[in-house]
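Structure first, then comments.
Apart from one protein chain that is not included, each protein chain of the complex appears where it belongs.
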Amino acid sequence: MIAELTSISEQTKQRLQQIGAVDLVIGFADQRAGEDIANLLPKIHQGLSGLALKGRTVVLVPNYGVAVGDGEVVNEESLALFQYSLPAPDPSISAAQNISGAYRVIWRISEELNARACAVFISAVENLTPQWIFQLAQPVLERNFDLVAPYYLHRKFDAMLNSSILYPLTRAIYGKRVQNPLGPDFAFSTPLLQHLLRLDSAKPRSSAGHDMTLIEPAAVVAKVKVCQSILGERTYPVVDGKDLSSVIAGILAPVFLALERDAAFWQHIRGSEPIPIFGEDLTIKEESVDVDVRRLLESFRLGFSSLQEIWGVVLPPTILLELRKLDRLAPEQFRIPDELWARIVYEFAMAYRLRSIARDHLLRAMTPLYLGWVASYALEMEAVGAVTVQQRLEKLCVAYENMKPYLVSRWRSPDRFNP
Amino acid sequence: MWTQIQQALNASTARVITTIANLLPGIAAVFASLLVSVVLAWIIVFLFRRSLRKVNFDEHLAAWGFQSFAEWSPSNSPTLLLTRAVSWIIVLIGLLIGISAFDVTLTSQFVERLFTYLPNVFAALILLMAGSIAARFLSRSVLIGAVNMNLQYARLLSAGVKWLVLVLTWAMALDHLSIGGRIVYIAFAILFGGIVLALSLAVGLGSKELVSRSLEREAKKATEEVENPFRHV
Partner (left out) sequence: MKRPGSVSDPLWYKDAIIYELHVKAFADGNNDGVGDFGGLLQKLDYLQELGVTCLWLLPFFPSPLKDDGYDISDYLGVHPSFGTMEDFQAFLSAAHERNLQVLIELVINHTSDQHPWFQAARMAAPGSPEREFYVWNDTAEKYQDARIIFTDTEKSNWTWDPLAKAYYWHRFFSHQPDLNFDNPRVIEEVIKVFRYWLDLGVDAVRLDAIPYLIERDGTNCENLPETHHAIKTIRAEIDQHYANRMILAEANQWPTDVRPYFGDGDECHMAFHFPLMPRIYMSLRQEDRLPILDIMAQTPQIPDTCQWALFLRNHDELTLEMVTMDERDYMYLAYSADPRMRINLGIRRRLAPLLDNNRRRIELLNSLLFSFPGTPVIYYGDEIGMGDNIYLGDRNGVRTPMQWNGDRNAGFSRAIPARLYSPVIMDPVFGYEAINVEAQQSDQSSLLTWVRNMIALRKLFRVFGRGSLEFLNPSNRKILAYVRKYDGEQVLCVANLSRFAQPVDLDLATMEGMVPIEMLGYVEFPVITSQPYRLTLGPYGFLWLELHTPSASAAAARPESLS
């Protein structure tokens, strides 16, 4: 059980005390980091070389499922590498919840070591370059930021969920333009991670795994200094079609929960402001790709015809009517307007809060709509380059911000007799 | 002879009057118990109804998927149905208590059997409620899951699952109530099997082409997935 392992054993504590003054803790969640230490260390060394470190660096690599006690594997003068135990990822709970276990252990170890900064890498270790290490750690160590959020360079059809919902939603709600509010790679200052640990322990534990407080929203609410750092290219894994709804449900659940928890904070915020960003902004060369949206449109149409009873509880009549019109469009003409999409997301957030139907059902029922958005976006963006993509996504974000008053009014007057 | 008749009449009159006199306390007990239970029922139901109204029981029940319950409740209000059921149960209990005061073997046996039967009734009721909720919940899960798997016959599957669970629940409830006996078992088996068969036929034979196309598509998807450039997370 993850819950049991988030506290560190006495044995581990003793060993940690022997390490001495630590400046930076770098934690990895990808098991392959622990398997290929020989390749990993040079990258880390190179990344650290640009930093002005006063103490040692501790690297934590996971050792999934193996009941080996925590222990050092490498012990150099400036760097010590620890293995820490995590249970194997539990398929019955969401990936996000599996990840949250890794965060907790790394934070606790970092807190125990009293490090100045803690950088956590969840992404697949193949992505890692020395640049990543430097970019993530430097703003905390040298510029006094509390949270460094990652900024990835990716292709136009990568990170679709982030582009369609996570980024625009958190930007409009919390008022800060953080490209990847859900990271997953972050760097923290010690005060911040102590704050996050406190928030975490204050929450009641449910038996089905434990939602971690979302990091970026919590940081914004705590009014700490937040910045972004351009890490570089990231590859995004393929999500099996059957698992997509679980992934969506797992990712959106903590986001909507955060909305509910932070209602008193975000209702006062209007518009959004950019945050400092560091690093070299490179554009990725896009090869032109052919998109086949037929399956996506099929999903949307099937969802429209079969899920009316659920969508009817969540969405008001005008939106249902718009969806009906979309359903009748020819594939080439299929475009979901930004305002409509923003309203749909807000309505689902409202329904989540009001528990109009079982929450898991609600989020899974959103999948066909999301796939419809992807189809619409793909058809629009098929032949355009990176700059246009940026502008397009910016337009979407502005639409979310413009529709925020709609969410606020619905939040405060959840009457079903609305247009 | 007249004296003998008189004696016989006196004796029988005395017997009857004695019996009535013996029964009178019992009868009075019945009425008293009935009266007390009616008053008690009224008070309890009043409080019960207020508390149910306060927690918006009807709306929650509808939200949990229990709309059919609302339909056959009086005035479409499950609250009313429950409060009336509760009041009748209390009155019934009062009546039974009164009857058992008669201290006649027959009635006490009857009362005993009734009391042993009551738990089965409660169990059956709970089963029905749980089954209805489960049916609604499961059918929705199946519907959403099937839609997300791009199965065209999602609604059919969902309806099938709902009816399977409902039929199962009803059969279990009837079994608890020992109603029907073997006939219920047979009817249940036929219904259940029938639904499963109908589903399989509909899905398999009826949409044979659809399934084979769907399987074909699945095979293609496995390769298509890699070709499609969308990365969601």
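Order of writing sets the chain letters: A and B. Residues in each chain are counted from 1.
Going forward, a contact is a pair of C-beta atoms (placed from the backbone, for glycine too) under 8 Å apart; a residue touches a chain by one contact, two chains touch by 3 or more.
Just so we're clear, the structure is a prediction, and the values are computed from it rather than from any experiment.
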| item | value |
| --- | --- |
| Contact partner of the left-out chain, one of A:Pro42, A:Gly312 or A:Gly385 | A:Gly312 |
| Positions on chain A contacted by the hidden chain, ascending | 312, 317-318, 320-321, 324-325, 409, 413, 415-419 |
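Everything below uses one rule, namely that only the chains that are shown with their structure count from here on.
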| item | value |
| --- | --- |
| Centroid spacing, where centroids are CA-atom means, of chain A and chain B in whole angstrom | 47 |
| Chain A residues touching chain B - in the complex, by the definition given at the top | 154-155, 157-162, 236-242, 244-245, 247-248, 251, 289, 291-292, 295, 298-299, 302-303, 306-307, 310, 355-358, 361, 364-365, 367-368, 374, 378 |
| Chain A-facing residues of chain B, complex | 63, 137, 140-141, 143-150, 152, 154-155, 221, 224-233 |
